[in-house]
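Only one protein chain is missing; all other protein chains are in place.
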Amino acid sequence: MRRISLTLLLALAFPAFAAAAARDTKLALVAYSTPREAYAQLIPAFQKAAAGNGVSFSQSYGASGEQSRAVAAGLDADVVAFSLAPDITSLVQKHLVPQSWNKDRWHGMVTRSVVVFVVRDGNPKHLRTWSDLLKPGVQIVTPNPFTSGGARWNVMAAYGGALRAGKTPQQAQAFLAQMWKHVVAQPSSAREGLQTFLAGRGDAFLAYENEAIFAQKHGQPVQFLIPKATILIENPIAVTSISQHKQQAQAFVNFLHTKPAQRIFAENGYRPVIKGVTQGLSFPVRPQLFTIKYVGGWAQVENKFFDPNSGIMARIERASGG
Amino acid sequence: MAARAIALPAAPARRPGAPGLAVGISTLYLSAIVLLPLAALGWRAHGWNAITNPQAVAALKLTLMASLVVALVNAAAGTAIAWTLVRDRFIGQSFVNALVDLPFALPTIVAGLTLLALYGPRSPAGADVAFTRWAILLALLFVTVPFVVRTVQPVLLELDTEMEDAAASLGASRLATFRHVIFPNILPAILSGVALAFARAVGEFGAVVLISGNLPFKTEVVSVYVFGRIESGDAGGAAAASVVILAISFGVLLAIGGLRRWAIRHDR
Partner (left out) sequence: MTGKYTVRFAALGYLAVLLAAPVGYVFWRTFRHGFWPAWHAVTAPDAVHALKVTLILVAIAVPANTVFGVLAALAIVRHRFPGAGVFNAVVDLPLALSPVVVGLALLVLYGRGGWLGGHHIVFALPGMVLATIFVSLPFVVREVVPVLREIGTEQEQAAATLGASALQTFRRVTWPAIRWATAYGIVLTTARALGEFGAVSVVSGRLAGQTESLTLYVQDRYQAFDEVGAYASAVVLALIAVTTLILMTALKPKEGAR
């Protein structure tokens, strides 16, 4: 008799236990700095949904590379969302993110953007293409690709743009070296880059569309245009392998790919990874858009271009003044 | 209170407890707080190419030169400011005194932003030094203002004016009094402040990074270069570079310490 009632008790109690367990779930989100305001809307939206019922969050926002290194050094994380894939693959190498992180239908990406030119009011120097940037006297501002991982998007956009214009890889590299001679400031981050440009330096600032839109939303006098050939920026997200709440974390990541969530991202300036959420918003598709695969994929590009000792950009930087 | 007084008969034997305690505790603290992390960092140093390549060497040279210049400017300016705050009387003096520590308390981003706004392309005074080596000096001078001022001030306050009065009554000019009476007594303090200013200038990142433009070989300081190494996944190289920077700074600090000892001995 006692055993049966015990079982009955447990059976009745179990849903309550399960609910209590869910109520205790705290997910640690470690993200880069720009989507902070987007997540401020997304997290409450998730918590209202069934999957997110009773889930609370701790949030950490900072520069993408710095956040990635923090997780590698022991910062607790259930979900990591960074600005570019290499910041996730470095965690894969340390067995903190599963190798299968990008094997889902969105290839591990949650938002997109494109590299743009931020120009002066009215674009007085008529800078529209990558070759325009090499016109005599044109001054470029771009974050340093070594101090700002995100700035690598800029370099690969320029390189890919040269390839699209018909250059060979050799010529495209020479194009990069030429372009670098026009760089008059290399701020250490994208935010500082915009500050530098708004303070009056340079004719063109290489930026990411979502950050330019964000700046506009916050009252900054930013004018930008999308060059015909530009790279598709893809921002990755993953559930960590050290997560104690993999189910709920995955539920959150899945939620971020639903229409309402992607709409929120779109309203914050990001290009969505699914269709049908951009009504009323302007995200022009440029004819010569390409992805990182077109220029070799991150694994190859990281080594070939951005190895601090032997990479092409390291050599270009060294040649720029030595 | 002047250091040069009548020699006393031999001092009684020191009680061993107290000095041992001071040395012991402070050494333990210093080791735990400073040496241990530095050792861990040094352990990770790997890849000396990070500091021997031309770009790194240029950044290091630029930083050391700028830091020495800034330290020297501070020696003069800091002494003058400390003098004005201690020996002078004018309206608003306490306000000026309060200003002196602010470069420390302000986050370095704010320092960078204000210097860029005031002394950059949109400078209201038309003084645009941004993205040049002058910008580096400006930013470093800003963050090192408090050092020499605050090390000289307490010494000036403690300095007995008897000697100066004696010199003046003997007919010495103000300049001669300064050179022969006051200066030797504040030189050790100046050098203390100079050491601090030098060290801080070498390690400064936030105030310089925005206004300098970080152009390799031209305006890239070594702290930005090292940050680039960390961000590119070369923590070992960054650690190696840091070890070299520390070694050089250590050498300079030892030299300044030696200079201070020479100044004290020479003075007797």
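As written, the chains take the letters A and B, and residue 1 is the first residue of each chain.
Here is the rule we go by: contacts are C-beta pairs under 8 Å (C-beta built on N, C-alpha and C of every residue); 3 or more make two chains touch, one makes a residue touch a chain.
These figures come from a predicted structure and were not determined experimentally.
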Candidates B:51, B:195 or B:215 - the one touching the absent chain: B:195
Contact footprint on chain B, counting only the chain that is left out: 1-3, 5, 8, 11-12, 14-15, 17-19, 21-23, 25-27, 29-30, 33-38, 40-41, 43-44, 77, 80-81, 83-84, 88, 90, 94, 96-111, 113-115, 117-118, 138, 141-142, 145-146, 150-151, 153-155, 157-159, 174-175, 185-186, 188-189, 192-193, 195-196, 199-200, 202-206, 222-223, 226-227, 230, 235, 238-239, 242, 245-246, 249-250, 253-254, 257-258, 264
Interface residues of chain A (partner: the chain not displayed): 33-34, 36-37, 58-62, 66-67, 69-70, 72-76, 191, 214-215, 218-220
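To be clear about the criterion, only the chains that are shown with their structure count from here on.
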Interface residues, chain B side, partner chain A - complex: 47, 49-50, 53-55, 58, 113, 116-117, 120-122, 130-131, 209-210, 213-218, 220, 224, 227-234, 237
Of all residues in chain A, those that touch chain B in their complex: 65-66, 69, 90, 144, 146-149, 183-188, 192, 195-196, 199-201, 306-309, 317-318, 320-322
